[in-house]
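The complex is shown incomplete by one protein chain, all other protein chains being positioned as in the whole.
Note that the chains are named A, B and C in the order they appear, and that numbering of residues resets to 1 at the start of each chain.
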Amino acid sequence: MDDLYRELIIDRYKNPQFRGQLDPADITFEDDNPYCGDHIRVDVRLDENNVVTEARYSGEGCSISQASADLLIEYIHGKTLDEVKALTKEDVLDLLGIQLGPVRLKCALLSLKVLKAGAYGLGEATDDLVE
Amino acid sequence: MDDLYRELIIDRYKNPQFRGQLDPADITFEDDNPYCGDHIRVDVRLDENNVVTEARYSGEGCSISQASADLLIEYIHGKTLDEVKALTKEDVLDLLGIQLGPVRLKCALLSLKVLKAGAYGLGEATDDLVE
Amino acid sequence: MLDVEKIRRDFPVLNREVRPGVPLVYLDSTATSQKPRQVLEAMDNFYRASNANIHRGIHTLAEEATASYESARRRIAAFINAAHAHEIIFTRNTTESINLVAYSWGRANLQAGDVIVLTEMEHHSNLVPWQILAAERDLRLEFIPVTEEGLLDLEAYHRLLDLRPKLVAFTQMSNVLGTINPAAEIIAAAHQVGAVTLVDGAQSVPHIPVDVQALGADFLAFSGHKMLGPSGIGVLYGRTELLEAMPPFLGGGDMIKRVELRSFTTNALPYKFEAGTPAIAEAIGLGAAVDYLSAVGMQAIEQYEREMIAYVLERLEEIPGVRVFGPAAEHKGAVASFTMPEAHAHDISQVLDELGVAVRAGHHCAMPLHTKFGIPATARASFYLYNTRQEVDRLVEGIYRVKHIFG
Partner (left out) sequence: MLDVEKIRRDFPVLNREVRPGVPLVYLDSTATSQKPRQVLEAMDNFYRASNANIHRGIHTLAEEATASYESARRRIAAFINAAHAHEIIFTRNTTESINLVAYSWGRANLQAGDVIVLTEMEHHSNLVPWQILAAERDLRLEFIPVTEEGLLDLEAYHRLLDLRPKLVAFTQMSNVLGTINPAAEIIAAAHQVGAVTLVDGAQSVPHIPVDVQALGADFLAFSGHKMLGPSGIGVLYGRTELLEAMPPFLGGGDMIKRVELRSFTTNALPYKFEAGTPAIAEAIGLGAAVDYLSAVGMQAIEQYEREMIAYVLERLEEIPGVRVFGPAAEHKGAVASFTMPEAHAHDISQVLDELGVAVRAGHHCAMPLHTKFGIPATARASFYLYNTRQEVDRLVEGIYRVKHIFG
């Protein structure tokens, strides 16, 4: 149990470091997990070379969805837009450092899905983005 | 096997005694078994006391449906209309003298269903008539 | 009284350890129930001895399969006291049953401006089919409000009846609040203004005695998998008169009497609404499930669950911060949906799972109700005839563990 609820996750959930919204932002996107109502919004600012200078997330949900958003948003600072587009499910799982079943996986990947949908400028966030 | 294909049935199937149509008739009704396409028509003449004076069946189908029609039509001669309306599944099975599963039962009872729908003057022959 | 220990021995899954040394405490029967071996064996025996397609076969296996399938229909009819076996239409689940009514009865009977009355506590299955129809036909949907306590506001309902709705469709038992609604009263009032009624029995039929004739219900929908039966089978009960007047829904084999290239005539009830090869083994499984429930006794089950929920509420209320939704024990079935200030429902469920306690977390397919209560998700513990007080205690321990981790 404490395996899953690793201190890192509980800590990030209770004391998020990248919660917030940016206005203006170059990328803003939000979506929810239809199965549980978890909601994530991301705001990203890029410099003239398309490098992430500033990013924040907001929303509500379980510790996994919120902590993975917090970790992911931290991780993308300094990355290029192309690097953000190329992020995968494995990157998020590496950040979390835990194993997840199919349902919780959707919680963990919600922020990535939202982020990539925003990065690609899509109208809708689809599961393909994180498979 | 020869149990089911009792000589009586095979005999009546090959040498029907009440096949035909009556014109005019007091009661004429026809219908088919949707599961196999067996078809039966009955024609009945009544006297002024509503007693069956003459009856015939026509149609096509398997030995069970045709032989039971032949036996049933024989049986109703001399019966009153009320007696015909009161006929049951058991009467037909007694005439046939065999056990039948649910699917073949529908073959055996087709003529009774048609006969009773006609006797009651219904627009449609329904399964309730023979249950 | 129920002999719970004896009952538990019939449910193989209850021997399961979720992880070595951690036995399963299954508190998610509202989502789907577990199955007794009697049901599994009925299906397995069918496949091993009599499997065949039904209705059109003359060979022994087909005769046996047809007889078993139709016998299941008769026993299910008796279980809800339907007047006729042909009033039992086999579907996949409650959802399909309700959609069948929306597509067939709805499209034949409702026109622009007509009013449908639903409630704020409906499962999506009794909302979305009507939303689709409403959009297509320009109908008006109205909702009986849910009070803060979790009951239907019946005064508001009576005002809604002034709109002369054509249909009143409501759940007999809420899958979130556990509320048992006064179905007979709701139906009688609907009938007085000439409305047809549809009862969502997904939760009631498994847990309390349901008598469609006593209720006066026009339609009743329920699912096999929530009442000890297999997945893949559900029932639509409909009154003969209504079913007979309805156009067919799905077209195909078995629902026809005669087919020509460009036309067909429909078969008699219930076949008119059962197109194609039905869920044969599953109907037989559901037949075995109602036999099991009847042998235990629906009244005994209701009584047992009443005592169980009283104990559950008593135990949960003693935990600081835990908020249980829905009415007091006397108005509800054995369902406890709750939130904790420390942790999201998902996290509650996850921590409990680590202790072997299976509860569900989310909106339980009742988003509007959650929206109304201003919460995105609840954790839900639900109970059935095989659950024990010790399992309630395990739940409570788990909740303290959540407080410890997230507190």
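Here, a contact is a pair of C-beta atoms (placed from the backbone, for glycine too) under 8 Å apart; a residue touches a chain by one contact, two chains touch by 3 or more.
Note that the structure is predicted; figures quoted are calculated from it, not measured.
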- Among shown chains, those touching the left-out chain: A, B, C
- Message: From the list C:87, C:114 or C:282, pick the residue that touches the absent chain.
- Response: C:282
- Message: For the chain left out of this view, which of A:36, A:55 or A:95 touches it?
- Response: A:36
- Which of these touches the unseen chain: C:165, C:178, C:201 or C:230? C:230
- Extract the touching residues of subunit C with respect to the undisplayed chain. 12-13, 16, 18-19, 24, 26, 28, 31-32, 34-35, 40, 43-44, 47-53, 56-62, 92-96, 98-99, 102-103, 120, 123-125, 127-132, 134, 141, 143, 223, 225, 230-234, 248, 250-256, 258-264, 275-282, 346, 349-350, 352-353, 357-362, 364-365, 367-368, 371
- In the full complex, which residues of subunit A touch the absent chain? 32, 34-36, 101-104, 126-127
- In the full complex, subunit B touches the hidden chain through residues 1-2, 4-5, 10, 14, 35-39, 60-65, 104, 107
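Note that in this section only the chains that are shown with their structure count from here on.
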- Query: How many Å are there between the centre of subunit A and the centre of subunit B, using C-alpha atoms for each centre?
  - Reply: 75
- Item | Distance from subunit C to subunit A - Cα centre to Cα centre, in angstrom | 37
- Query: Whole-Å distance, subunit B centre to subunit C centre, using C-alpha means?
  - Reply: 44
- Message: Please output the residue numbers of subunit B that touch at least 2 other chains, ranges allowed.
- Response: none
- Query: Among the residues of subunit C, which are close enough to touch at least two other chains?
  - Reply: none
